[in-house]
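One protein chain is absent from this view; the other protein chains keep their places.
Our next item is chain A:
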């Protein structure tokens, strides 16, 4: 029981870094707000102060093509997750697991090849 607690306490360092990471930008921006002069004018609040007037929202409807890129990302992200435990336990697993992992990667490489052949990877 002691060992688990000691190990978990190491995460206090992580929590401290997390809090510092949140507090630093908050503190810096608050200090900036207090220190800077505040003289608002209508022109200052446009997106491009000396440029073209922006129109519409920036959140427009996207092409399906971008969704495929996101899906490719998810699939190869999952593949990466399976590589981690294999790499960590490689010494104990040996040759058979290497072959299994090769099958796994080749399987997904076929998918990538198919995507390539279908010109999904082409950026327009």
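As a working rule, a residue touches a chain if its C-beta (ideal position, glycine included) is under 8 Å from a C-beta of that chain, and two chains touch if they have at least 3 such contacts; residues count from 1.
Definition applied: contacts and distances are computed from a predicted model.
Remark: of the listed names "NADH-quinone oxidoreductase subunit J", "Metal ABC transporter permease", "Sarcosine oxidase subunit alpha family protein" or "Imidazole glycerol phosphate synthase subunit HisH", the one matching the undisplayed chain in UniProt is "NADH-quinone oxidoreductase subunit J". Touch with the chain omitted from the figure is made, among A:16, A:31 or A:88, by A:88. By the touch definition given at the top, chain A reaches the unshown chain through residues 1, 3-4, 7-9, 11-12, 15, 57, 59-62, 64-75, 77-82, 84-90, 92-93, 96-97, 100-101, 103-104, 107-108, 110-111, 114-115, 118, 120.
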